[in-house]
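Of the protein chains in this complex, one is absent; all others appear in place.
We just call them A, B and C in the order they show up, numbering each chain from 1.
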Amino acid sequence: MTAIDEGLLSPVTVGHDDVAADRAVLDALVTAEAALARAWAAVGTAPAAAADEISRALGWQGPGRLAQGHSVDVTALAAASVSGGNPVIPLVARLKERVPEAARAWVHRGATSQDILDTAIMLLARAVVDTVKASLAEVDAALVVFARAHRDEVGAARTLTQHAVPTTIGARAATWLHGIRRAVQRLQTVQTPAQLGGAGGTLAAFVQIAGDSGADAAAALPAAFAREAGLDVPAAPWHVTRWPVTELGDALVQAIDAVGKMATDVATLGRTEIGELTESRGGGSSAMPQKQNPVASVLIRSAALRAPQLAATLHLASALAADERPDGAWHAEWPTLRDLLRLAAGATAHAAALVGGLQVHPDAVSRNLGLTRGLIVSERLSLVLAPRIGKDAVARLVAEAAAGADLAVLVAALPEASDLDVHRLLDPAQYTGLAGRLVDAVGDPSPEESQ
Amino acid sequence: MTAIDEGLLSPVTVGHDDVAADRAVLDALVTAEAALARAWAAVGTAPAAAADEISRALGWQGPGRLAQGHSVDVTALAAASVSGGNPVIPLVARLKERVPEAARAWVHRGATSQDILDTAIMLLARAVVDTVKASLAEVDAALVVFARAHRDEVGAARTLTQHAVPTTIGARAATWLHGIRRAVQRLQTVQTPAQLGGAGGTLAAFVQIAGDSGADAAAALPAAFAREAGLDVPAAPWHVTRWPVTELGDALVQAIDAVGKMATDVATLGRTEIGELTESRGGGSSAMPQKQNPVASVLIRSAALRAPQLAATLHLASALAADERPDGAWHAEWPTLRDLLRLAAGATAHAAALVGGLQVHPDAVSRNLGLTRGLIVSERLSLVLAPRIGKDAVARLVAEAAAGADLAVLVAALPEASDLDVHRLLDPAQYTGLAGRLVDAVGDPSPEESQ
Amino acid sequence: MTAIDEGLLSPVTVGHDDVAADRAVLDALVTAEAALARAWAAVGTAPAAAADEISRALGWQGPGRLAQGHSVDVTALAAASVSGGNPVIPLVARLKERVPEAARAWVHRGATSQDILDTAIMLLARAVVDTVKASLAEVDAALVVFARAHRDEVGAARTLTQHAVPTTIGARAATWLHGIRRAVQRLQTVQTPAQLGGAGGTLAAFVQIAGDSGADAAAALPAAFAREAGLDVPAAPWHVTRWPVTELGDALVQAIDAVGKMATDVATLGRTEIGELTESRGGGSSAMPQKQNPVASVLIRSAALRAPQLAATLHLASALAADERPDGAWHAEWPTLRDLLRLAAGATAHAAALVGGLQVHPDAVSRNLGLTRGLIVSERLSLVLAPRIGKDAVARLVAEAAAGADLAVLVAALPEASDLDVHRLLDPAQYTGLAGRLVDAVGDPSPEESQ
Partner (left out) sequence: MTAIDEGLLSPVTVGHDDVAADRAVLDALVTAEAALARAWAAVGTAPAAAADEISRALGWQGPGRLAQGHSVDVTALAAASVSGGNPVIPLVARLKERVPEAARAWVHRGATSQDILDTAIMLLARAVVDTVKASLAEVDAALVVFARAHRDEVGAARTLTQHAVPTTIGARAATWLHGIRRAVQRLQTVQTPAQLGGAGGTLAAFVQIAGDSGADAAAALPAAFAREAGLDVPAAPWHVTRWPVTELGDALVQAIDAVGKMATDVATLGRTEIGELTESRGGGSSAMPQKQNPVASVLIRSAALRAPQLAATLHLASALAADERPDGAWHAEWPTLRDLLRLAAGATAHAAALVGGLQVHPDAVSRNLGLTRGLIVSERLSLVLAPRIGKDAVARLVAEAAAGADLAVLVAALPEASDLDVHRLLDPAQYTGLAGRLVDAVGDPSPEESQ
């Protein structure tokens, strides 16, 4: 469950607390400030005591954990943030008040607002990526069980909305799983580097502050900062090289795509007329009790419709990142990425719940499979009969069946087919190809994910 | 100033209050419920007393105004909204508690959640559209003054980043104004219809409730509802005909485009090297006092980078609005439209502030105009000299000037040009075409906007 | 049928001829050049004879019609266009060769490439908008017939994929029609102005060329140019005020949305299990003759998934139109708008074909309506029975029915319902609300569209 969430009109998210969301941002900002002071001590420039005092005052909890107990009021800070265009300047003033005089100089020492904001966003991103991966691991585990349980349950494969050939419920689930696992692979490549570049990306202020040993200490600072923050060590400042943001965005969208495909199938296959799948927690309607609304699928699909355009904005911001800090592109990233993080966390949590309770209705699967009265294996009929009676005769035969004739009777009446087991030939279960193997191939839940 | 706003990481907005934003949504939902009860009375089905009691209990303020004083707690409601996927169901329960027993049955009578939500969104949209139009009227008025004041101030027109020909500061402002005014025209065509269709868009529940006079009363209900809510009368239920949402979105984006173009020019022309324009309220930096950051332009441009992709989501939701309520598309609209409303309100408010304080620096304008040492009128030179000395000779002449020679001397030395007033020929102020007329043509501030 | 089309991988379009597409662009460019020469004569600056000779040489066909017979080779021109970044410069050279010496000076006189390109794009846009409106008029006419024919055919309304309440096939078609008609209204507001501003938007070259009467003749030139081209008269140069492009794009997307909604419903309701609607020209599969692929719906939906993001690009280009010609934004418009024009022409042509042959299968409609064994009127049951037996008892009753009991029997057994006509109460045809009126209200085919 994530603390990043939306408001009254944002049903895709799980749990609601907009103030909590702002609080998480605030805690991440404070964490970045604490990590910076600690980094200064780690490279030997700041006294260890100063770093300790700042850590205490700011509620430092250790690398990779958000600061707690700093007592900065999020609402007041938000109000103070508007005029300056970002929350760091008023935050630094508040943090300095909390730090003993002797250590105060080491708060925000040498940093520019972007250093703190970018780092804080990566801290939040790190947490959400972990949440998303955990949800997808749940999806993976549940899908493996589901696919195996329905490995040989034969149903209709549909293309362009029409029954095409047989498949199995398990094979479809295996397909979903490939999308989920690839999304996890992508998430595992996501880098969340700390940002430390100063006003122009040269770290000049840090060099200046470090004094005689300036360049070496300053050169060591970004890695120390990253370690204290529990983030990846940046190869260089990425103030206007925004791939950490776009790769994160792309990976989040890929995760949403993967659960979106699954939700699309569940919503479709749960239609009143199809009825093959239902979410166990279908949202009922008091006035219309016949409805088993696929609520999780609807919310996931809603996220899938929104996410790609948000990622597009991140790419535009990356390409248009003029100068050493751009005139608008950087500011477009924050709220966009925040929305995307929310959507990914919400959609994958819903997916875990959905798959965990997904129910197959064998009667409906079987009833639907028979709807074309045998023609679902017409591709097979063509393969088998065309060499015997010619393509045209096959076409005539299936056309007759499509018009109402009994396909088994028609085939049995063919002299050229007298050696064939007609029942077996027309049995959809005999024409599922590698469906079973495709299920077997998914193996156990992906080890990387279920750690 | 709008109450619709974002959080700690959303500097584009003016003022901050996420709870207030949710409160505005809540007030709009309550308003829609009150309007429905009143509409039932207006068409003669509900007792007038019931409508009055509901109006009182729900804090009805009259058509077009949001309800106040209903005492529903926004945070508790938001928490209760998550499980059901929308806030209407828990809201109705809370509202019924507030209404005397006798009138209670007329709360939410016959409505589906979508009726109330869509109507509430249109109420919010109406308010934001009015806010945006008011901000653009301020922009219009200020731009008219600005364009006239700088009607004849000659500066460089730039194409593909390079000085091309002369123009005037006023003509550029007139160009901005055309974009602003067209955006206002588009906003004036925005319809904000009430929504009333019931569970399937047939109004069947309303007909049922209305009893013997059913169809006529139910048929009159949407218009009555719209009037009570202060919204446009819908031609039909638009539950899955979502042009009211997409046209609104398009118009908001067009407004943001118009101020975005202006902000782009102001940010560019305020660059340290160019220095022709500055925002009066440029955000300073304590550490770098030489900076006059074009804060409003940056925030406007940030909005302009985000808005088009949000509108794209609204269109996707419209095209994919399956059935009588879709499986995801409708849910994608709410947060997207909320963001777009915020961006439009914020960006146009910033634009009004920006234009109100926009300063021209004549020295810089003039210095820049001279940077090509006369070649900014080379198009004119070609037109005048080519008939006299041929195209090739003109090309050679300007090439010499581009390489450093004095253009006036070169021209004066031409026997074929002995009758020309070289100084006048090379004077950028003599080659501004219709720039002055283009300013004069903008006339007074657009009357529609300044009402 | 439009000449604007795509290539081998672009099935949404109707007809294929990419060379013709480039040829249409070329003809439009030539038309713009001819119109400019004619405008110079119309304002009295150029000799009438020069305009006549240019008109002849360039294949002028009159206002609003594309030039023909100019013999410029499109492939060679395209090749020559690459180095200069646009096709106008090499085109002008070719056109001058075709014009007698005496008139040659009046070819492209005073214009900048953008004047010609923007005007040519508006000429193409004008033609496509007319094509789209004609297709939508066909859709309108066919939908009116369809809606009336199925005015009282009762079927299931579905929300969130589940049967909700009854509606009629005609009412659903009426809903589609509202979207179509609004899209036509929007298309009717589309302005396609000529562009004439010169290098910097001041018309300075035109003033210079016009000589003593300069300003007045130049001021009259844009309107004359627009009239000759058969386009709208621009209020001012719109070189960096790009609402003509974005409003066009928005209107095209709205048209695609409207047919996209319809296609989404047709594809869904034609699913093998639902089978209520089929396209008459369903694409068959030789190997799988049971398939009636909804080909038009698929192609329309494909367009609907692409179009909104193309329009977003147009808005970005508008907002980022820096200076007097931007450094990238203008160039992003052409191919994007070309794609959007193609998609709109193709999608609406497919829609006209789709609606023209749309078939309803009453047996399937009726069978589906009965799938919930009466519960599709459970909303009505609640309205009728709750006052008699209380909400909880109603809920228990419908739950029993949902679990398998016979609803009619359960209701008939209620002493409190002894006066009710149970059969009528449970008849879906008695609970269609205003469905019939909603069909009647659509009236005759929209006169504006069927002109």
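Just so we're on the same page, contacts are C-beta pairs under 8 Å (C-beta built on N, C-alpha and C of every residue); 3 or more make two chains touch, one makes a residue touch a chain.
Nothing here was measured: the structure is a model prediction, and the numbers come from that model.
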Report summary line: Of the candidates B:259, B:312 or B:349, the residue in contact with the absent chain is B:312
Query - Of C:157, C:183 or C:312, the residue in touch with the unshown chain - result: C:312
Report summary line: Among listed residues A:125, A:209, A:229 or A:422, the absent chain is touched only by A:209
Query - Interface with the undisplayed chain - residues on subunit B - result: 156, 158-165, 267-268, 270-274, 283, 286-295, 298, 309, 312, 316, 320, 368, 371-372, 375-376, 378-379, 382, 391, 395, 398-399, 402
Report summary line: Hidden partner sits against subunit C at residues 6-16, 18-19, 21-22, 25-26, 74, 77-79, 81-82, 84-87, 121, 199, 263, 267, 283, 287-288, 294-295, 297-306, 309-310, 312-313, 316-317, 320, 327-332, 334-336, 338-339
Report summary line: Interface residues of subunit A toward the undisplayed chain are 157-161, 164-168, 171-172, 174-176, 178-179, 182-183, 186, 189, 198-209, 215, 218-219, 235-243, 246-247, 250, 253-254, 256-258, 260-261, 264-265, 268, 301, 304-305, 307-309, 311-316, 318-327, 379-380, 383-384, 431-435, 437-438, 441
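Note that in this section only the chains that are shown with their structure count from here on.
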Report summary line: Chain-centre distance (mean CA atoms) for subunit B and subunit C, in whole Å, is 24
Report task. Scan subunit A for residues touching two or more other chains and write them down. Result -> 267, 283, 287-288, 294-295, 298, 309, 312, 316, 320
